[in-house]
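Other chains of the complex are left out, but the ones given are in their true place.
Chains: A and B, in written order; residue numbering restarts at 1 for each.
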Amino acid sequence: MLFSEIEIDIRFSETDAMGVVWHGNYLKFFEDGREHFGKTFNLEYLAIFDNGYFTPIVKSEIDHKAPVYYGQVIKVITKYVPSKSAKIMFEYEVVNITTGELCAIGKTMQVFLDKESRTMELLTPDFYRQWKEKNNQ
Amino acid sequence: MLFSEIEIDIRFSETDAMGVVWHGNYLKFFEDGREHFGKTFNLEYLAIFDNGYFTPIVKSEIDHKAPVYYGQVIKVITKYVPSKSAKIMFEYEVVNITTGELCAIGKTMQVFLDKESRTMELLTPDFYRQWKEKNNQ
């Protein structure tokens, strides 16, 4: 299984008037997780772009298990989910390092969009098929 | 069926380097939708708070159907989803008014948290049961 881990300091601006991290900010943490996965396994956003594609998020889910307070540190575990279709899928776990608690789990799905025509690519692009083979996915 | 509709102007700061609204911002649009629903049907955040509860989001989902570009106007349709448990559930449709397209659909689930103890309320709070009866839900 391919996965990466990254620690993130919470910004004060990411908290809300309940005193906890606002739920929508977890999508930014997932983004940090994906970026870090990309750097670790050579599947970076800009490399994909250089191959001719945008990879917009078309689906995302977050399940919150416990709140995160300002001053606490989190860890995002980003797991690659293999798929036969022309999609990039990840699952995430957000762990509160300060308390040891699992705070949230989530999923995202990305598709390949031709960067010129902005139409969706229905077949797995060559560079991505090669990346999957190389990584036994 | 209880629902409300609100129009939202996209902020330039809500776009990203693909030139479209960044996917995570749809959770802000859902929030605008919930607020508007609350104002329309007397289920406002601050009224819930005065009854002793926070109602944090514990689950959210977004399915993107089409991008939204800067300069376009969207409409959020927020639909109340009846439930027997101590939860508040909504479904959302985001329509691009400029193009007529459905851009995204989504869901959120909220629970009742005692605002002092921050523990989850397992039984439907009285005020919410009354609200449901009054609105035939």
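Keep in mind that, in the parts below, a residue touches a chain if its C-beta (ideal position, glycine included) is under 8 Å from a C-beta of that chain, and two chains touch if they have at least 3 such contacts.
None of these values were measured; they are calculated from a predicted model.
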Copy count for the complete homomeric assembly [2 present here]: 4
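One rule holds for everything that comes next: only the chains that are shown with their structure count from here on.
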Complex contacts: residues of chain B adjacent to chain A: 18, 20, 23-24, 27-28, 31, 54, 56-64, 67, 118
